[in-house]
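Heads up, one of the protein chains got dropped from this complex, but the rest are sitting where they should.
The first chain written gets the first letter, and so on, giving A, B and C; residue counts start at 1 in each chain.
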């Protein structure tokens, strides 16, 4: 019988949910932070054949030399199967070689558009934002050109907004039919949003965010309460299977023992 | 005192004239055949610092492993200073790294435009040409994007025509002011035409071909007679210094002993 | 606008649905050609003129017979001359419908007799480009772009018959060419070293092989040596084509013979003229030598090894001995 962990953090739960969403033998373009942890966990559990791609240039490396602290660091390059630079990584993504893009964001809207650029009025205060975030990095390219994207987020009302301060990474744009295609985009768009409270997806028709599963300790109501817009709640929402003892052990002991990405306190 | 060779072929003379036109320490993009021989001769005589570039990808190799039989063969790659592929070679040329392009052609007009595609009516007979030539290869790219070009030609009336069957490699186009600039081209255009009879250049104003020097055994008249259009004949046309014994020895013994490019009979 | 091979949107869709897993892709060359080369295909030809061309694969295609082919390449020589020879002898079995090209000849070995034969008799449809154009068209395809800008050959007659478009650059207002991407149905690539998953390590000029492979729907790789995967990934910066761009891997020693393969062997300066002379005789009306060449070397053998068997041992030794480039370091062969 599966043994479930009794003690785990919200960040650990996110990693487990992210890992379980991945499918074996797919090419997964990994954003920095939790996505790297989730991919490694998936490789160590159900999907050894996942092929990670890092935007700085490494394709298909073995992640056996420790958790990378950067998507461009030496730990991403060990026994890589291709290793050029940023242009090559994004070109092969634009071409269609990346099945999944795995990214984070600071703010999300009902259509899966993400903001990682700024807080404040745009475009009025673009040159003097209330809070300046690090910027797109490669996330917007992944959101556009990977065939599908999985988004990892902290679930707080102020991060789930009807309207974003700034669209950095396109999701389903305004949600109208074929909005992505009409904008000239190549990939299909967001597939899942994995948060500290839930696993979410998007309605096929309206492209609005829908609840798929609640994470342990959460309810439909607690998820909706933590969301700044109305979620679609289908009748088949289920409770997500809790992390196993083995998953939590792997995260803590094997993947991120120093807690670079996983045990960090969630920032305000 | 310089000793001049008493016996040399027209092809050897072309190589010597081509070699002497080159300047030390320049980046020279080399077309196949006689240009490769001329560059090697220049390196072995007055310009050891010439940096050859070959379109298949080799930049700055040592040409000490024998005369390449192809601009993409192994002899172009020994101790190269950069070695990727065709795109990289043409990109760096388009960027401006290639000072000189050194090319041949089957047919030339008064403005230094070249044909290496077909003989016959164009566009009417494009799909069924009278004679089909090998095609542009990289020559048209070199003619467009090297900063200057040097052209090597067999000098016969039927190859020097008022109007080409087909423009493969742009020279000064129709000769109107700034024609190249207006067409969107980057390089300055043809600098010299080295033939079996003469060294030619272009008038600064009209961009029409002008005689600069007659090769040994030729006169202004014999050159003009072998040319299918009227040349500009300035008052300072001079007789080109004949090949030296050493130059001929190098060509025959060191550079092309098998006569791959130099002793071949000039084709009809 | 019409597309030959796949359109950019078709190429994206095809790749999105494709299995990109890292799996053993070894198979026989016969099987690979049966599986991946179809009548009507647009074939991207690797190599450059007579160097590292996919000669063995073309021999196999000629044996099986394929029709209505479009060939896309920058500068090519032997590989397409061999296909043209098969067509010249029997165009009901093999035929080339269309060429998208920059150059077809043999440099020091002379012009191509069969290119003249095919064109001057209007047996193929032509679209002329420059070397950079064709390389950049494959590159655009490999980058997932519908087109790529290019500054050459603006002003040439090539633009009057090919599909390039000239626009005014919206930034500089000067004219610039846009080249439509090329997405062949199948790329034929020969390399020195590959592993069983399809990773390729090319030595010497890459030509446009990585771009052709990554632009195409499928890629058949032949290699002089199959090497251990661990040996390949020890030097990730030297991997020229990643495994997920490759569908079939076949170890075919001398697979680009009688051409040049950097670090393995130089041109066979005896055999190339032998073949070329037979082609030239055909062009001038005498098919006997060409028919005999094919009966001996192409149709009369089962596979490429049997062709190589017919080349005198000393001649094979010689082309290896004179190869001027750095000899590849010994690598462990994959155990069967």
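Keep in mind that, in the parts below, a residue touches a chain if its C-beta (ideal position, glycine included) is under 8 Å from a C-beta of that chain, and two chains touch if they have at least 3 such contacts.
Remember, predicted model here, so these are calculated numbers, not experimental data.
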In the full complex, which of B:12, B:73, B:99 or B:247 touches the chain missing from this view?
-> B:99
Sort through B:17, B:42, B:58 or B:237 and give me the one touching the missing partner chain.
-> B:58
Looking at C:113, C:184, C:204 or C:259, which makes contact with the chain not pictured?
-> C:204
Listed residues A:23, A:185 or A:245, member touching the removed chain = A:185
Across the whole complex, the chain not displayed is touched by chain A residues 32-33, 54-58, 65-66, 69-78, 83-87, 90, 94, 117, 122-123, 126-141, 143-145, 166-170, 173, 179-186, 260-261
Contact residues on chain C toward the hidden chain run 1, 7-9, 144-151, 163, 165, 167, 169-172, 174, 176, 178, 180-181, 202-204, 206, 234, 237-238, 326
Missing-chain contacts mapped onto chain B | 25-27, 49, 51, 58-61, 77, 79-84, 91-97, 99, 145, 147, 186, 188
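Simple rule for what comes next: only the chains that are shown with their structure count from here on.
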Considering only which chains touch which, how would you classify the arrangement: line, ring, star, complete or other?
-> line
Centre to centre, by mean C-alpha position, how many angstrom separate chain A and chain B?
-> 57
Could you please state the distance in Å, as a whole number, between where the Cα atoms of chain B are centred and where those of chain C are centred?
-> 28
Cα centroid separation, chain A vs chain C, in Å, comes to 40
Do you know which chain C residues sit against two or more other chains?
-> none
What parts of chain A, by residue number, touch at least two of the other chains?
-> none
